[in-house]
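Up next is subunit A:
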Amino acid sequence: MSLLAISDLKVSIGGKEILRGVDLDLRAGRVHGLAGESGSGKTMTGLAVLGLLPHGARTSGRIALGERDLLAMPAKELNTVRGGEVAMVFQDPATSLHPMLSVGRQLTEHMRHHLGLDRKQARARALELLGQVRIPGPEAAIDRYPHQFSGGMRQRIAIAIALACSPKVLIADEPTTALDVTVQAGVLRLLRGLCDDLGLAVLLVTHDLGVMSAVADEVSVMKEGLVVETGPRGQVLRDPTHPYTRALLESLPGETS
Partner candidate 1 sequence: MSPTSSSEDLKGDTARRKPGRSGSRSPLIRFLARRVLTALLLAVGITLVTFVLTNLVPGDPVSANLGQRALGDPAIVAQWRAEHGLDKPLPQQYLMHLQGVVQGDLGTSQQSHRPVMDDLAESVPATLELAGAAILISLVAGVAFGVVAALRRDRLTDHLLRVLSLIGISVPTFWLALMAFYVFFYRLQVTPGSGRIDPTMSPPPQVTGLYTIDSALAGQWDVFASAVGHLVTPALVLALYTIGLLTRFTRSAVLEVLGQDYVRAARAKGLPGRVILFRYVLRSALVPIITVAGLAFGSLLSGTVLVEAIFAWPGVGQYAYKSATTLDLPAVMGVGLVVGGVYLVINLIVDVLYGVIDPRVRLQ
Partner candidate 2 sequence: MKLPQAWRQPLAIVGGVIALAWIVIALAAPLLAPHDPLAQDLPRLASPGPGHWFGTDQLGRDILSRVMYGARLSIPLTLLLVVLSVLIGGLLGACAGYFGKWVDETIMRFADLVFAFPTIILAMVVAAALGASLTNAVLAVLVVAWPAYARVTRGLVLGVREREFVVSGRLLGFSAWRSLRVDVLPNVTGPILVLATLDIGTALLLLSGLSFLGLGAKPPSPEWGAMVASGVEVFDSWWVATFPGLAILTVVLAFNFLGDTLRDALDPRTARAIKERAL
């Protein structure tokens, strides 16, 4: 059954329509891939779920998390959903972690806030999480700062932060784009594994159809603020119905399906 259902989501900023009626369905234990050209509104869709759209954005439609509509939720309640039930991983781990706060601080503060853990419990859970995302030597890593880690390690830390409060939905906005090709696979495998083990519903935004075919269960394709095609991975990638998807696939060099 669907955990997060986006229906007819419209977003406009300064009179400009950025999303023109997006529908998406995320289900537990499934990775939903979201592709589309630059500027098609993938990031805006993700941000809309968390209520983090830029200043002055107007929204309409419905984003249902279970029974509740996130768009209609009061700010305070939405804050408990953020990080608690829906978490997000951003594109560039070099900028999405605070450079002056230790890894432990950034891993534990929202746990303590959302789950009411004390310092000790939070630290124990943080060590466990660092292990889960395969950071070597969690005991040492927890007291270090982001700049002391490589890009791939930082993105693992960002994922650990997202997972800390056991969210049901994880939105990953191009989590591997800023990483070396060699570490991309590791991060993707980690995401896939966590999705299977924890029963997360994952929205994986990516440019890369190769990434998509490797880990996604369902695939949606966006163009100019609309979802133009959606369906199971095999069907969409092998047998696209929309000309835009076909063009996307054809532009992919050496794609083997």
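Behind the choice of candidates: all candidates are chains of the complex that A comes from, given by their letters.
The rule we apply is simple: contacts are C-beta pairs under 8 Å (C-beta built on N, C-alpha and C of every residue); 3 or more make two chains touch, one makes a residue touch a chain; residues count from 1.
Please read all numbers here as calculations on a predicted model, not as lab measurements.
Visitor: Which of the candidates 1 or 2 touches subunit A in this complex?
Guide: Every other option belongs but stays apart; subunit A touches 1.
Visitor: In the complex formed with candidate 1, which residues of subunit A make contact?
Guide: 50, 52, 79-84, 87-88, 90, 92, 95-102, 109-110, 113-114, 145, 147-148, 158, 161
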